[in-house]
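A protein chain is absent from this complex, but the other protein chains hold their places.
Presenting subunit A:
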(Lines give C-alpha, C1' and ligand atoms only; values in the text may rest on other atoms or scores of the structure.)
Protein backbone atom coordinates (compact mmCIF):
# COMPACT_ATOMS: atom_id res chain seq x y z
CA UNK A 1 0.00 0.00 0.00
CA UNK A 2 1.50 3.31 -1.00
CA UNK A 3 1.02 6.22 1.36
CA UNK A 4 -1.22 9.09 0.42
CA UNK A 5 0.84 11.97 -0.93
CA UNK A 6 0.00 14.32 1.95
CA UNK A 7 0.71 11.76 4.63
CA UNK A 8 4.27 10.81 5.67
CA UNK A 9 4.86 7.08 5.59
CA UNK A 10 3.90 5.42 8.85
CA UNK A 11 6.86 4.05 10.79
CA UNK A 12 6.19 1.59 13.60
CA UNK A 13 9.82 0.66 14.24
CA UNK A 14 12.23 2.27 16.66
CA UNK A 15 14.95 4.41 15.08
CA UNK A 16 18.62 4.18 16.14
CA UNK A 17 18.27 7.46 18.01
CA UNK A 18 15.18 6.16 19.82
CA UNK A 19 17.02 2.98 20.79
CA UNK A 20 19.99 4.97 22.11
CA UNK A 21 17.67 7.27 24.04
CA UNK A 22 15.96 4.19 25.47
CA UNK A 23 19.31 2.70 26.51
CA UNK A 24 20.31 5.88 28.29
CA UNK A 25 16.97 6.24 30.12
CA UNK A 26 16.96 2.55 31.01
CA UNK A 27 20.48 2.72 32.43
CA UNK A 28 19.54 5.73 34.57
CA UNK A 29 16.37 4.02 35.80
CA UNK A 30 18.22 0.76 36.51
CA UNK A 31 20.62 2.66 38.74
CA UNK A 32 18.17 5.05 40.37
CA UNK A 33 14.69 3.50 40.19
CA UNK A 34 15.13 -0.24 40.70
CA UNK A 35 12.26 -2.14 42.31
CA UNK A 36 13.68 -1.96 45.82
CA UNK A 37 14.06 1.79 45.62
CA UNK A 38 10.63 2.41 44.11
CA UNK A 39 9.02 0.11 46.70
CA UNK A 40 10.97 1.79 49.45
CA UNK A 41 9.58 5.22 48.83
CA UNK A 42 5.90 4.58 47.99
CA UNK A 43 4.89 5.11 51.59
CA UNK A 44 7.08 8.17 52.06
CA UNK A 45 5.57 11.57 52.58
CA UNK A 46 6.86 12.50 49.11
CA UNK A 47 6.49 9.45 46.90
CA UNK A 48 7.76 11.27 43.81
CA UNK A 49 11.53 11.10 43.27
CA UNK A 50 12.47 14.66 42.36
CA UNK A 51 16.22 13.95 42.20
CA UNK A 52 15.55 11.32 39.55
CA UNK A 53 13.21 13.77 37.82
CA UNK A 54 15.98 16.38 37.68
CA UNK A 55 18.42 13.84 36.26
CA UNK A 56 15.90 12.93 33.55
CA UNK A 57 15.24 16.61 32.82
CA UNK A 58 18.69 18.20 33.10
CA UNK A 59 21.20 15.39 32.45
CA UNK A 60 19.28 13.49 29.77
CA UNK A 61 16.87 16.07 28.35
CA UNK A 62 14.23 13.32 28.43
CA UNK A 63 11.42 15.53 29.74
CA UNK A 64 11.57 18.28 27.13
CA UNK A 65 11.77 16.24 23.92
CA UNK A 66 8.91 17.94 22.01
CA UNK A 67 9.83 21.47 23.16
CA UNK A 68 11.63 23.46 20.40
CA UNK A 69 15.36 24.00 20.79
CA UNK A 70 14.82 27.77 20.71
CA UNK A 71 12.98 27.40 24.03
CA UNK A 72 15.69 25.23 25.57
CA UNK A 73 14.03 21.93 24.62
CA UNK A 74 15.34 19.05 22.56
CA UNK A 75 13.51 19.82 19.32
CA UNK A 76 12.49 16.17 18.98
CA UNK A 77 8.93 14.90 19.07
CA UNK A 78 6.31 12.65 20.54
CA UNK A 79 7.79 9.43 19.12
CA UNK A 80 10.82 9.96 21.36
CA UNK A 81 8.57 11.01 24.23
CA UNK A 82 6.70 7.73 23.83
CA UNK A 83 9.95 5.75 24.12
CA UNK A 84 10.71 7.48 27.43
CA UNK A 85 7.15 6.75 28.60
CA UNK A 86 7.68 3.06 27.78
CA UNK A 87 10.80 2.93 29.93
CA UNK A 88 9.11 4.80 32.76
CA UNK A 89 6.25 2.29 32.56
CA UNK A 90 8.74 -0.59 32.77
CA UNK A 91 10.13 0.75 36.02
CA UNK A 92 6.94 2.47 37.35
CA UNK A 93 9.39 5.22 38.27
CA UNK A 94 7.66 7.79 40.47
CA UNK A 95 8.29 10.95 38.43
CA UNK A 96 5.78 13.60 37.23
CA UNK A 97 6.33 12.77 33.55
CA UNK A 98 2.69 12.42 32.51
CA UNK A 99 1.49 15.53 34.34
CA UNK A 100 4.38 17.82 33.41
CA UNK A 101 6.23 16.58 30.34
CA UNK A 102 3.16 15.23 28.52
CA UNK A 103 -0.09 16.95 29.59
CA UNK A 104 1.01 20.45 30.68
CA UNK A 105 3.70 20.62 27.99
CA UNK A 106 1.23 19.35 25.39
CA UNK A 107 -1.31 22.08 26.21
CA UNK A 108 1.29 24.86 26.14
CA UNK A 109 2.82 23.61 22.89
CA UNK A 110 -0.63 23.54 21.28
CA UNK A 111 -1.16 27.18 22.31
CA UNK A 112 2.14 28.11 20.70
CA UNK A 113 1.06 26.34 17.52
CA UNK A 114 -2.19 28.34 17.50
CA UNK A 115 -0.13 31.50 18.02
CA UNK A 116 1.82 30.81 14.85
CA UNK A 117 -1.48 30.95 12.94
CA UNK A 118 -2.49 34.19 14.63
CA UNK A 119 0.86 35.81 13.91
CA UNK A 120 2.70 35.62 17.22
CA UNK A 121 3.21 33.09 19.99
CA UNK A 122 2.31 33.93 23.56
CA UNK A 123 5.43 35.13 25.38
CA UNK A 124 4.17 33.84 28.75
CA UNK A 125 3.56 30.36 27.34
CA UNK A 126 7.05 30.41 25.83
CA UNK A 127 8.59 31.48 29.12
CA UNK A 128 6.76 28.68 30.95
CA UNK A 129 7.94 26.07 28.43
CA UNK A 130 11.50 27.35 28.80
CA UNK A 131 11.30 26.89 32.57
CA UNK A 132 10.05 23.32 32.03
CA UNK A 133 12.72 22.60 29.42
CA UNK A 134 15.52 23.78 31.68
CA UNK A 135 14.25 21.58 34.49
CA UNK A 136 13.76 24.75 36.54
CA UNK A 137 10.07 24.01 37.09
CA UNK A 138 7.55 21.19 36.98
CA UNK A 139 4.00 21.77 35.79
CA UNK A 140 0.62 20.06 35.99
CA UNK A 141 -2.40 20.41 33.75
CA UNK A 142 -5.32 20.98 36.10
CA UNK A 143 -7.84 18.41 34.88
CA UNK A 144 -8.93 15.21 36.62
CA UNK A 145 -6.70 12.31 35.56
CA UNK A 146 -9.89 10.54 34.41
CA UNK A 147 -10.65 13.23 31.79
CA UNK A 148 -11.26 11.57 28.41
CA UNK A 149 -11.03 12.81 24.81
CA UNK A 150 -14.27 14.62 23.97
CA UNK A 151 -15.43 14.48 27.59
CA UNK A 152 -16.39 17.32 29.92
CA UNK A 153 -13.62 19.64 31.13
CA UNK A 154 -13.46 21.12 34.64
CA UNK A 155 -15.48 24.23 35.35
CA UNK A 156 -13.20 26.86 36.81
CA UNK A 157 -14.55 30.42 36.68
CA UNK A 158 -12.49 33.50 35.97
CA UNK A 159 -13.30 36.91 37.36
CA UNK A 160 -10.84 39.01 35.44
CA UNK A 161 -7.61 37.11 36.16
CA UNK A 162 -8.81 35.69 39.49
CA UNK A 163 -9.70 32.00 39.26
CA UNK A 164 -12.14 30.09 41.43
CA UNK A 165 -13.02 26.42 41.35
CA UNK A 166 -12.11 22.93 42.53
CA UNK A 167 -10.57 20.21 40.37
CA UNK A 168 -10.17 16.73 41.83
CA UNK A 169 -7.54 14.04 41.24
CA UNK A 170 -4.99 16.01 39.24
CA UNK A 171 -1.96 13.90 38.33
CA UNK A 172 1.44 15.08 39.61
CA UNK A 173 -0.02 18.35 40.97
CA UNK A 174 1.48 17.92 44.44
CA UNK A 175 5.01 18.61 43.20
CA UNK A 176 4.14 21.11 40.46
CA UNK A 177 5.52 24.64 40.63
CA UNK A 178 3.25 25.77 37.87
CA UNK A 179 -0.42 24.93 37.30
CA UNK A 180 -1.98 25.19 33.86
CA UNK A 181 -5.66 25.94 34.45
CA UNK A 182 -8.53 26.13 31.97
CA UNK A 183 -11.30 28.63 32.72
CA UNK A 184 -13.92 29.02 30.02
CA UNK A 185 -11.93 28.96 26.81
CA UNK A 186 -8.84 30.59 28.32
CA UNK A 187 -5.74 28.91 29.67
CA UNK A 188 -4.13 30.48 32.74
CA UNK A 189 -0.76 29.94 34.39
CA UNK A 190 -1.00 29.80 38.17
CA UNK A 191 1.90 29.58 40.60
CA UNK A 192 1.15 26.41 42.57
CA UNK A 193 2.08 28.12 45.82
CA UNK A 194 -0.92 30.44 45.37
CA UNK A 195 -3.39 27.55 45.05
CA UNK A 196 -4.44 24.94 47.61
CA UNK A 197 -3.10 21.58 46.48
CA UNK A 198 -4.09 18.65 48.70
CA UNK A 199 -2.71 15.17 47.99
CA UNK A 200 -5.40 12.49 48.07
CA UNK A 201 -5.06 8.73 48.39
CA UNK A 202 -4.70 7.01 45.05
CA UNK A 203 -4.77 3.33 44.20
CA UNK A 204 -1.63 3.95 42.15
CA UNK A 205 1.18 4.51 44.66
CA UNK A 206 3.67 5.59 42.02
CA UNK A 207 1.58 8.33 40.41
CA UNK A 208 0.09 10.46 43.17
CA UNK A 209 -2.92 12.69 42.52
CA UNK A 210 -4.05 15.81 44.34
CA UNK A 211 -7.12 18.03 44.57
CA UNK A 212 -6.58 21.62 43.45
CA UNK A 213 -8.68 24.37 45.03
CA UNK A 214 -8.59 27.86 43.55
CA UNK A 215 -10.25 30.65 45.51
CA UNK A 216 -9.89 33.95 43.66
CA UNK A 217 -6.35 32.76 42.90
CA UNK A 218 -4.44 35.08 40.54
CA UNK A 219 -3.48 33.62 37.18
CA UNK A 220 -1.65 34.80 34.08
CA UNK A 221 -3.90 34.76 31.04
CA UNK A 222 -2.52 33.05 27.90
CA UNK A 223 -3.76 33.95 24.44
CA UNK A 224 -5.40 31.39 22.17
CA UNK A 225 -8.12 28.77 22.61
CA UNK A 226 -7.50 27.11 25.95
CA UNK A 227 -10.14 24.47 25.36
CA UNK A 228 -8.60 23.39 22.05
CA UNK A 229 -5.19 23.22 23.78
CA UNK A 230 -6.49 21.08 26.66
CA UNK A 231 -8.40 18.75 24.32
CA UNK A 232 -5.25 18.34 22.22
CA UNK A 233 -3.21 17.63 25.35
CA UNK A 234 -5.68 14.97 26.50
CA UNK A 235 -5.34 13.25 23.12
CA UNK A 236 -1.53 13.47 23.32
CA UNK A 237 -1.67 12.13 26.88
CA UNK A 238 -3.89 9.21 25.87
CA UNK A 239 -1.53 8.34 23.00
CA UNK A 240 1.62 8.51 25.12
CA UNK A 241 -0.08 6.59 27.93
CA UNK A 242 -0.45 3.67 25.50
CA UNK A 243 3.35 3.45 25.34
CA UNK A 244 3.59 3.53 29.13
CA UNK A 245 1.11 0.63 29.19
CA UNK A 246 3.30 -1.31 26.75
CA UNK A 247 6.20 -0.79 29.15
CA UNK A 248 4.13 -2.06 32.08
CA UNK A 249 3.02 -5.13 30.13
CA UNK A 250 6.55 -5.83 28.97
CA UNK A 251 7.95 -5.74 32.50
CA UNK A 252 5.15 -7.98 33.76
CA UNK A 253 5.69 -10.56 31.02
CA UNK A 254 9.49 -10.65 31.10
CA UNK A 255 9.64 -10.74 34.89
CA UNK A 256 7.07 -13.53 35.01
CA UNK A 257 8.87 -15.57 32.35
CA UNK A 258 12.15 -15.24 34.27
CA UNK A 259 10.46 -16.26 37.52
CA UNK A 260 8.75 -19.31 36.02
CA UNK A 261 12.09 -20.49 34.65
CA UNK A 262 13.80 -20.38 38.02
CA UNK A 263 10.91 -21.47 40.27
CA UNK A 264 11.03 -25.25 40.75
CA UNK A 265 8.04 -27.29 41.83
CA UNK A 266 7.59 -31.08 41.58
CA UNK A 267 11.25 -31.27 40.53
CA UNK A 268 10.95 -29.15 37.41
CA UNK A 269 10.75 -25.48 36.50
CA UNK A 270 7.17 -24.28 36.87
CA UNK A 271 7.45 -22.69 33.42
CA UNK A 272 7.76 -26.14 31.84
CA UNK A 273 4.05 -26.81 32.49
CA UNK A 274 2.16 -26.39 29.27
CA UNK A 275 -0.85 -24.59 30.68
CA UNK A 276 1.43 -21.85 32.01
CA UNK A 277 3.34 -21.65 28.72
CA UNK A 278 0.06 -21.10 26.91
CA UNK A 279 -0.86 -18.21 29.15
CA UNK A 280 2.54 -16.60 28.60
CA UNK A 281 2.35 -17.11 24.84
CA UNK A 282 -1.08 -15.46 24.79
CA UNK A 283 0.30 -12.54 26.75
CA UNK A 284 3.21 -12.21 24.35
CA UNK A 285 0.83 -12.00 21.40
CA UNK A 286 -1.20 -9.34 23.17
CA UNK A 287 1.99 -7.41 23.90
CA UNK A 288 3.12 -7.49 20.28
CA UNK A 289 -0.25 -6.16 19.16
CA UNK A 290 -0.28 -3.51 21.86
CA UNK A 291 3.21 -2.35 20.91
CA UNK A 292 2.21 -1.95 17.27
CA UNK A 293 -0.87 0.06 18.28
CA UNK A 294 1.11 2.25 20.68
CA UNK A 295 3.83 2.89 18.11
CA UNK A 296 1.17 3.80 15.53
CA UNK A 297 -0.29 6.30 18.01
CA UNK A 298 3.12 7.82 18.79
CA UNK A 299 3.93 8.07 15.10
CA UNK A 300 0.54 9.65 14.32
CA UNK A 301 1.02 12.16 17.15
CA UNK A 302 4.47 13.06 15.84
CA UNK A 303 3.37 13.50 12.23
CA UNK A 304 -0.10 14.89 12.92
CA UNK A 305 -1.58 12.19 10.72
CA UNK A 306 -5.11 12.62 9.44
CA UNK A 307 -6.32 9.53 11.31
CA UNK A 308 -4.62 10.66 14.53
CA UNK A 309 -7.74 10.43 16.66
CA UNK A 310 -8.65 6.95 15.43
CA UNK A 311 -5.09 5.71 15.98
CA UNK A 312 -4.94 7.05 19.54
CA UNK A 313 -8.38 5.67 20.46
CA UNK A 314 -7.46 2.22 19.09
CA UNK A 315 -4.15 2.22 20.99
CA UNK A 316 -5.60 3.44 24.24
CA UNK A 317 -8.54 1.03 24.30
CA UNK A 318 -6.24 -1.90 23.46
CA UNK A 319 -3.12 -1.11 25.53
CA UNK A 320 -5.06 -0.34 28.71
CA UNK A 321 -6.56 -3.82 28.69
CA UNK A 322 -3.28 -5.55 27.77
CA UNK A 323 -1.34 -3.85 30.58
CA UNK A 324 -3.98 -4.79 33.10
CA UNK A 325 -4.18 -8.38 31.90
CA UNK A 326 -0.39 -8.70 31.95
CA UNK A 327 -0.26 -7.35 35.50
CA UNK A 328 -3.04 -9.68 36.69
CA UNK A 329 -1.31 -12.67 35.14
CA UNK A 330 2.00 -11.59 36.67
CA UNK A 331 0.47 -11.45 40.15
CA UNK A 332 -1.13 -14.86 39.80
CA UNK A 333 1.73 -16.66 38.07
CA UNK A 334 4.14 -15.45 40.73
CA UNK A 335 2.18 -17.52 43.23
CA UNK A 336 2.54 -16.63 46.90
CA UNK A 337 5.38 -14.17 46.42
CA UNK A 338 3.20 -12.19 44.00
CA UNK A 339 0.75 -11.52 46.81
CA UNK A 340 3.34 -9.94 49.09
CA UNK A 341 3.95 -6.26 49.64
CA UNK A 342 7.71 -6.83 49.24
CA UNK A 343 7.41 -7.97 45.62
CA UNK A 344 7.05 -5.01 43.22
CA UNK A 345 4.36 -6.61 41.04
CA UNK A 346 1.51 -5.00 43.00
CA UNK A 347 2.85 -1.59 41.98
CA UNK A 348 2.43 -2.61 38.35
CA UNK A 349 -1.08 -3.95 38.91
CA UNK A 350 -2.09 -0.68 40.58
CA UNK A 351 -0.47 1.44 37.88
CA UNK A 352 -2.13 -0.66 35.16
CA UNK A 353 -5.52 -0.31 36.83
CA UNK A 354 -5.12 3.45 37.35
CA UNK A 355 -3.90 3.84 33.77
CA UNK A 356 -6.99 2.01 32.54
CA UNK A 357 -9.11 4.79 34.04
CA UNK A 358 -6.70 7.62 33.24
CA UNK A 359 -7.50 9.78 30.22
CA UNK A 360 -10.50 7.62 29.34
CA UNK A 361 -11.49 4.02 30.00
CA UNK A 362 -11.36 1.53 27.13
CA UNK A 363 -15.17 1.73 26.96
CA UNK A 364 -15.09 5.51 26.51
CA UNK A 365 -12.46 5.17 23.80
CA UNK A 366 -14.42 2.54 21.94
CA UNK A 367 -17.59 4.65 22.17
CA UNK A 368 -15.69 7.61 20.69
CA UNK A 369 -14.05 5.39 18.08
CA UNK A 370 -17.22 3.79 16.72
CA UNK A 371 -18.69 6.79 14.86
CA UNK A 372 -15.24 7.69 13.48
CA UNK A 373 -14.98 4.33 11.73
CA UNK A 374 -18.58 4.27 10.59
CA UNK A 375 -19.99 1.98 13.29
CA UNK A 376 -23.27 3.33 14.58
CA UNK A 377 -25.71 1.68 16.92
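As a convention for this text, contacts are C-beta pairs under 8 Å (C-beta built on N, C-alpha and C of every residue); 3 or more make two chains touch, one makes a residue touch a chain; residues count from 1.
By definition in this document, contacts and distances are computed from a predicted model.
Visitor: Which choice in "Hydrogenase expression/formation protein HypD", "Putative tricarboxylic transport membrane protein", "Electron transfer flavoprotein subunit beta" or "TatD family hydrolase" gives the name that UniProt lists for the one chain left out?
Guide: "Electron transfer flavoprotein subunit beta"
Visitor: Taking the full complex into account, find the residue in A:44, A:59, A:215 or A:306 that is in contact with the omitted chain.
Guide: Reading the full complex, the residue touching the unseen chain is A:59.
Visitor: With the missing chain put back, which residues of subunit A would touch it? List them for me.
Guide: Its contact residues with the unshown chain are 17, 20-21, 23-25, 27-28, 55, 59-62, 65, 74, 76, 80.
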